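Mind having a look at this structure? Questions to follow.
Of the protein chains in this complex, all but one are displayed in their positions.
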Amino acid sequence: MIVQDLIEVRTAGRGTSDITNAVQEIVARSGIGTGTCQVFVQHTSASLMLCENADPEVRRDLERFMSRLVPDGDSLFRHDSEGPDDMPAHVRSVLTHTSLGVPVTNGRCALGTWQGLYLWEHRSGGSRRRILVTVQGE
Amino acid sequence: MIVQDLIEVRTAGRGTSDITNAVQEIVARSGIGTGTCQVFVQHTSASLMLCENADPEVRRDLERFMSRLVPDGDSLFRHDSEGPDDMPAHVRSVLTHTSLGVPVTNGRCALGTWQGLYLWEHRSGGSRRRILVTVQGE
Partner (left out) sequence: MIVQDLIEVRTAGRGTSDITNAVQEIVARSGIGTGTCQVFVQHTSASLMLCENADPEVRRDLERFMSRLVPDGDSLFRHDSEGPDDMPAHVRSVLTHTSLGVPVTNGRCALGTWQGLYLWEHRSGGSRRRILVTVQGE
C-alpha cells in the first residue's frame, strides 16, 4: 500500500518548524500499520532534521552552530544573487537532510521518546515550503 | 513483503560499533531478495554512518575531526543540562545520519566492498541504543 500527501509550511525566517504531528496524521490516515515513511522537502535552501524535542534551546544552539560554521556573506562564496544568506542556505541544506526515512510501527512513525521531526528554514526572509510525505507498507 | 526488527547496542562511550552483520542477518532472515533496507536509530545523541571498513583508523580520524568541529563545552552552546558533551552530541547527530537507506540485492544489503554500517555513539558516557531495521521488497 502506498499513500502520498503534501505538507505546506509558511516560514517567517531562519529557524525550525515542528512537523511531527502533521507527518503522524498522514501516517495515521494512510491505514498502514508497518512500513516506512519518507519525508522529502522540495527545496535546496530549507532542510529536514530529527532533533531533541524537549528543550527548544537545542534547536537555537543548532542555529547558532550553523551560523558560525557557514557565515553569511563569507567571501569564499561567489553565488550571492539572492543576498548574503543565499549560498549559506544551500550549504546548510547539503550538510543536513533533504530526505528523511522513518520506520512505521503500529500505524505511527516509530520515533524515539525525544525525537521530533523539524523543517529547518535557512533563508533569512522565509518562504513557502513544500514537503512530500510517502508512506509505504501494509 | 515487510519485515521489521530491532537491534540493541550497549555503547561504552564515544566511538563506533559495527552493525553490518546484525543488519545483514535481519535481511537474510526476512527472505526478501530485492528491495530496500531502512536502518533508523531512535535517539538524537547517537547516529549512523556508512564508512570505510578496512582500517579502524578511519573511524578514529572521523572522531578526531568531529571533536574539533564541535568542541565539548563550547561557549556557543546554552543547552548543557547533561554536561559539556550534551549539545555536541545533538550537533554531531544532525551532521551525520539518523536514518540510512540501503538497497537489497540477492537477499543481502548491496554494500560496496569497503562499506560498513556503523552506529556512532556521541555521548562520552555511552548508553543503550535502539536501532529499528525495516526491510521492504519481494
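Order of writing sets the labels: A and B. Residues in every chain begin at 1.
In this text, a residue touches a chain if its C-beta (ideal position, glycine included) is under 8 Å from a C-beta of that chain, and two chains touch if they have at least 3 such contacts.
In this text, all values refer to a predicted model and were calculated from it rather than measured experimentally.
Undergrad: Quick one: which of B:Val3, B:Ile26 or B:Leu50 touches the chain that's been left out?
TA: Touching the chain that is not displayed is residue B:Leu50.
Undergrad: Against the chain that's been left off, what residues of subunit A make contact? List them.
TA: 2, 4, 38, 40-45, 69-70, 76-79, 81, 87, 90-91, 93-95, 97-101, 130, 132, 134, 136
Undergrad: Go through subunit B and note every residue touching the omitted chain.
TA: These residues of subunit B touch the chain that is not shown: 34-36, 49-52, 55, 57-58, 60-62, 64-65, 68-69, 95-97, 100-105, 110-115, 136-138.
As a convention for this text, only the chains that are shown with their structure count from here on.
Undergrad: For the two copies subunit A and subunit B, what rotation in degrees overlays their C-alpha atoms? Round to the nearest 5.
TA: My answer is 120 degrees for the C-alpha fit.
Undergrad: When the C-alpha atoms of subunit A and subunit B are each averaged to a single point, how far apart are the two points in Å?
TA: Averaging C-alpha atoms per chain gives centres 20 Å apart.
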